[in-house]
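Heads up, one of the protein chains got dropped from this complex, but the rest are sitting where they should.
Chain lettering (A, B, C, D, E, F, G, H and I) follows the sequence in which the chains are written, and residue indices restart at 1 in each chain.
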Amino acid sequence: MKREDLTEKLLDIKREKGWTWKHIHEAIGGLSPFLITAACLGQMKLPKAQAKRAAELFGLTEAEERMLNEPPYRGSIPSLPPTDPLIYRFYELVMVYGTTFKELIQEEFGDGIMSAIDFNMDMAREANNKGDRVKLTMSGKFLPYKYYGNDDDTPEYGFKEG
Amino acid sequence: MKREDLTEKLLDIKREKGWTWKHIHEAIGGLSPFLITAACLGQMKLPKAQAKRAAELFGLTEAEERMLNEPPYRGSIPSLPPTDPLIYRFYELVMVYGTTFKELIQEEFGDGIMSAIDFNMDMAREANNKGDRVKLTMSGKFLPYKYYGNDDDTPEYGFKEG
Amino acid sequence: MKREDLTEKLLDIKREKGWTWKHIHEAIGGLSPFLITAACLGQMKLPKAQAKRAAELFGLTEAEERMLNEPPYRGSIPSLPPTDPLIYRFYELVMVYGTTFKELIQEEFGDGIMSAIDFNMDMAREANNKGDRVKLTMSGKFLPYKYYGNDDDTPEYGFKEG
Amino acid sequence: MKREDLTEKLLDIKREKGWTWKHIHEAIGGLSPFLITAACLGQMKLPKAQAKRAAELFGLTEAEERMLNEPPYRGSIPSLPPTDPLIYRFYELVMVYGTTFKELIQEEFGDGIMSAIDFNMDMAREANNKGDRVKLTMSGKFLPYKYYGNDDDTPEYGFKEG
Amino acid sequence: MKREDLTEKLLDIKREKGWTWKHIHEAIGGLSPFLITAACLGQMKLPKAQAKRAAELFGLTEAEERMLNEPPYRGSIPSLPPTDPLIYRFYELVMVYGTTFKELIQEEFGDGIMSAIDFNMDMAREANNKGDRVKLTMSGKFLPYKYYGNDDDTPEYGFKEG
Amino acid sequence: MKREDLTEKLLDIKREKGWTWKHIHEAIGGLSPFLITAACLGQMKLPKAQAKRAAELFGLTEAEERMLNEPPYRGSIPSLPPTDPLIYRFYELVMVYGTTFKELIQEEFGDGIMSAIDFNMDMAREANNKGDRVKLTMSGKFLPYKYYGNDDDTPEYGFKEG
Amino acid sequence: MKREDLTEKLLDIKREKGWTWKHIHEAIGGLSPFLITAACLGQMKLPKAQAKRAAELFGLTEAEERMLNEPPYRGSIPSLPPTDPLIYRFYELVMVYGTTFKELIQEEFGDGIMSAIDFNMDMAREANNKGDRVKLTMSGKFLPYKYYGNDDDTPEYGFKEG
Amino acid sequence: MKREDLTEKLLDIKREKGWTWKHIHEAIGGLSPFLITAACLGQMKLPKAQAKRAAELFGLTEAEERMLNEPPYRGSIPSLPPTDPLIYRFYELVMVYGTTFKELIQEEFGDGIMSAIDFNMDMAREANNKGDRVKLTMSGKFLPYKYYGNDDDTPEYGFKEG
Amino acid sequence: MKREDLTEKLLDIKREKGWTWKHIHEAIGGLSPFLITAACLGQMKLPKAQAKRAAELFGLTEAEERMLNEPPYRGSIPSLPPTDPLIYRFYELVMVYGTTFKELIQEEFGDGIMSAIDFNMDMAREANNKGDRVKLTMSGKFLPYKYYGNDDDTPEYGFKEG
Partner (left out) sequence: MKREDLTEKLLDIKREKGWTWKHIHEAIGGLSPFLITAACLGQMKLPKAQAKRAAELFGLTEAEERMLNEPPYRGSIPSLPPTDPLIYRFYELVMVYGTTFKELIQEEFGDGIMSAIDFNMDMAREANNKGDRVKLTMSGKFLPYKYYGNDDDTPEYGFKEG
């Protein structure tokens, strides 16, 4: 059994039952909707309690329930760059604004990255009379590059004082 | 003259003067810091007034000022996937959560995309005693696929009523 | 069930019945022929009414009907660049004239894109005594890049007044 | 001398003089604006008369004038898929609608292609109160696959009579 | 049913029966052997009469016969560059002599291409006491780039008179 | 000095002098025009006598003359697949007809290849009232795969007797 | 039936029977062990006599026996560059020493190639007290580039006399 | 000025002076040798104190000193996969043992990653009478995936109790 | 039977039984846990004794047991660069520190590589109050490039005496 077979099975059941993701979020519960969806799509694991409730909801075998609790081999896009327009627009943002992210995050935080692991996300509809907007809020822990052996205590955050 | 030569020139001046991006944002003004940085990095144009102030700040020729006002050939990442860890993490988010974005945006808004053109962004430091966090807020207009010729007025947003 | 399996099923039925696309367009109706074909090929969703009529025409299950109403993961070309000569010629047009599109659209409309989402298309045979021609008419909404924070009201469309 | 050096030179002069493409089209004349732009960008040759007028307009050497009259090695996009959003949208259209083009053109015309060589194009602004639209009209000669040795005169256009 | 499945079926029957291509060409007839082979390999369609005779020869269903009459999605090489040495040598010829083709065809014919659509081909054994040779004769219609809007009637074929 | 610099120099001189390839072929002589062009484009070496005459014609240094006599690192296409339409059509022929070449050459000659090394080529204009045609004649020595150790003398050419 | 299915079948039988390649070489005989292995792996054809003995050894159908006698579509590496370390080392040799091969073979033989078609190979264990060595002996016919039309009889092998 | 130009300059000076890395490590000091080397190669920034000492050692300008203190665009391999055998072997380890790393780290630590940011490394020579060995010790902070919204406190580390 | 099918079978059994890797290591024994895991994942062979115990543990057929004892075609990552974040971080280390590895290993050992074949590895949890760390210890035999024919006995390890 491969994880993508399980994903296809879950989507087939969702379609046959006519469920929304919201319905699935409420039935599984105890975790951000964002994570529950990603787990059903084979990109995150479900913690044990949620895997159990998912198994009940979808009528899974014990092995399938355990698979939902395993960290999957991540990477959900069939080919890169993504050919689907909705997903491509995010990829485009990285291409166009990636170097801007780098400059501004580094000027504010110093040398390091925004974690994609200790990371949280939320999506909301932003009503707007010119057309509603998708509002995404991302929050990732800043992880500074560690300079092991550094005996110099001067803070190293860019040229702020420059 | 190529746009990347102009970008390199601006970064050389910034480094020689010891300027921060914040200093550049304030000197140019009248536009989100996010856009001013992207324009200096050759990814956005500067409107005429800003291009003029940038030309004064950096001491540019008239042709360079005009080039700043031209829409550039966008795409700032030297190679894809990006090799720089800070930028790669955003790429990773698209790979891991791209299909989740698709499912949740479509369930909420119907078939369409979040615009990367009518798009705004903000970055803030989120103080946290386990380590500060990078908070990014993105807001893009939702653009529904137009179904020309559709004579059916039933709303088409997923299976909400299902 | 994957969307490409459904596409293959529809094409098998079309072949077995000896139907033309025109026959399918008329049977499903209420939408541009262009969109109905794209939906059958797994690139667009069919609105609910059309999905229902398609299900009747092709004898589909309820789950298959629902799948036709879902926004698909788009991208119909088996590999890129396309190896099929008919499709490749369009790709070639992008390679050869892409920068021309960029210059001329930007000079006329300013910085932005032609939408591939709010987009309509039509194909017609153009009789010509040197050999008939394929006439394609495309119409996409122009989406200007939004310069958030811009406090400058001067129109920014190229150097028209220059 | 390489063709891209000549292209860069022309764009530098255009920027320094503050010319629009329209100004260049009128000065060179006698050819569709679409083709003059493509030739300046190194994708088409200029016929001799136009190359002569271009040389006068831009102040070129005789060798540069001759280069403008040579068929260039075509292919204008720095990398593929194109990273620039305006050009990418056209590429996306090929990916999403390429198989639809194939089905509909073949049903109407039989087995063959739309020429990208005997090809004409026009762009116009389409006023629209929901936002102006870019209207592109393409017309390419249909070239049927020749079935040499075919001794059968039955027309071969799909299953129209089916 | 996919076209490659049909191709595999035809090759299986050919192998089981111990047929040569020559046998198949004679049985189907009315078309160049070159085209009949390409159609059996899923790269060309067979006209209706030939598809009918092929169906009789191979014992195909009506749907398979119709599929033989459809223009296929062309592109027969499993991966590119081709790994098979016989086919690779042709690819090598394009890499080594491609620019020579371009220079010589353009000097003789002007700006344009040799059609791969209105195209014919023949292969013959050329006896030679140093080892027999493969002789390929290709003939493709020259298609000149059309310079729409060109008001200049001077022929544009290179510098012949230079 | 790189070979491509020498190629660029030769093309610059050809353009400045307004020479045709025909003129160059006649001036260098003693070798097929096809090979002389390929050598000038950096894909073949010129034998010593021809290199000497080329050096006189173009006014080259002794080192440049020697470089013309060296076997170059072959491969003339800037990127693959070729983006130039004229050259791409040849590439397309390989993609579409490559497997046909394999089947027909093997049936006639047995297991082996058509040499791209002991290879000759000719191009001619074929007058045709529907539009002139490019006629290419290729002749390459057939090279059979050697089955070392084979103690079986039965000819191995397919199933001809089958 | 595809050739890779036949390869998989042969390897399954070899494993089930616990045979070595040496056993298979002896049972099939009459051809270099190197070629018999390559044929079983789907990269070479077996001559008729050997295909017959292979069919007896492995218990194949008549169609499978015939397939063993067909020239396969060659190219045995699942992806390139090869990920398997043993095979990669050979690939590495080409990358590191490829240009050295070119210089030394050309200085000795003139412009041409070492044939990979009229080619023989042998592997032996070379006892060595620092660790045994793999000794590979390759012998390929030198194929000189033919300079058709060359009326100059001076030998053209590099600068030997220089 | 680009970072790779600065790297080339540092390596030129190192070569001209005949310095070892050890000499450079001692002269700059206050940081792991591993990081100092990486910074000189353009992959890490040097903290301010070290950048100052490096500027003295190599005789750099103030702008070059500041550039050493900037986080570089990381990614040091000219092309991927790496063609250099020493570096390739590490790449091979990832290909062969990557999935093993994933299984064993996850079983021990749960779902997450080993940080490449909060990461330290050491290399030592391990004397061995069969040939000395390279000993690398890597230590990276384990970063668990955060399951925001998880209201379940059961530890989630694989099936340890299973 | 393909090796990946066997891997999938082993993982299915592991999941159904609820076994840990530790349990499997103990049951098979006599080899580093690191190697046993890699063998189960299809990247290493198991020696005969271990293959036998694995066959007993998992209930395998004799052919499956033999397959476990065969050297597999190595390369475990579904696509490269790896999309899974845990594995990608190792790939990132190669990209960022690969050139540093090269410089430091070569300065210490001379020209050569760290073997990925005579290679050992260990993983341990390193308790740390800022968060536990993954500690990896790698040890690979240094393999010096052999300079055959070198009659010079001067040690060649960089410029240490410089």
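We take it that a residue touches a chain if its C-beta (ideal position, glycine included) is under 8 Å from a C-beta of that chain, and two chains touch if they have at least 3 such contacts.
Quick caveat, the model's predicted, so the values are computed rather than measured.
K.L.:
Among the chains you can see, which ones touch the chain that has been omitted?
P.N.:
Contacts of the unshown chain, counting the full complex: E, F, G, H, I.
K.L.:
Which parts of chain G are in contact with the chain that was left out?
P.N.:
Chain G touches the missing chain through residues 18-22, 33-34, 37-38, 41, 43-44, 74-77, 80-82, 84-87, 89-109, 112-116, 119, 121, 123, 125-126, 128, 130-143, 158-160, 162.
K.L.:
Just the residue numbers, please: which parts of chain H touch the chain that's not shown?
P.N.:
Residues of chain H in touch with the missing chain: 8, 12, 15-16, 18, 78-79, 82-86.
K.L.:
So that we can see where the missing chain sits, which residues of chain F does it touch?
P.N.:
Chain F touches the missing chain through residues 1-2, 62-63, 66-67, 70-71, 73-75, 77, 116-117.
Simple rule for what comes next: only the chains that are shown with their structure count from here on.
K.L.:
What's the chain with its C-alpha centre farthest out from chain F?
P.N.:
Centre of mass proxy via C-alpha means gives A as farthest from chain F.
K.L.:
What whole-number Å value describes the gap between the mean CA coordinates of chain C and chain D?
P.N.:
Distance between chain centres, rounded to whole Å: 20 Å.
K.L.:
Cα centroid separation between chain B and chain D, in whole Å?
P.N.:
30
K.L.:
Taking each residue of chain C in turn, which ones touch at least two of the other chains?
P.N.:
Answer for chain C, listing residues that touch two or more other chains: 18, 66, 70-71, 73-75, 77, 81-86, 92, 95-96, 99, 102, 106, 112-113, 115-117, 119, 143, 158-159.
K.L.:
Considering every pair of chains, which are in touch?
P.N.:
Chains touch in the following pairs: A-B, A-C, A-D, A-H, A-I, B-C, B-D, B-H, B-I, C-D, C-E, C-F, D-E, D-F, E-F, E-G, F-G, G-H, G-I, H-I.
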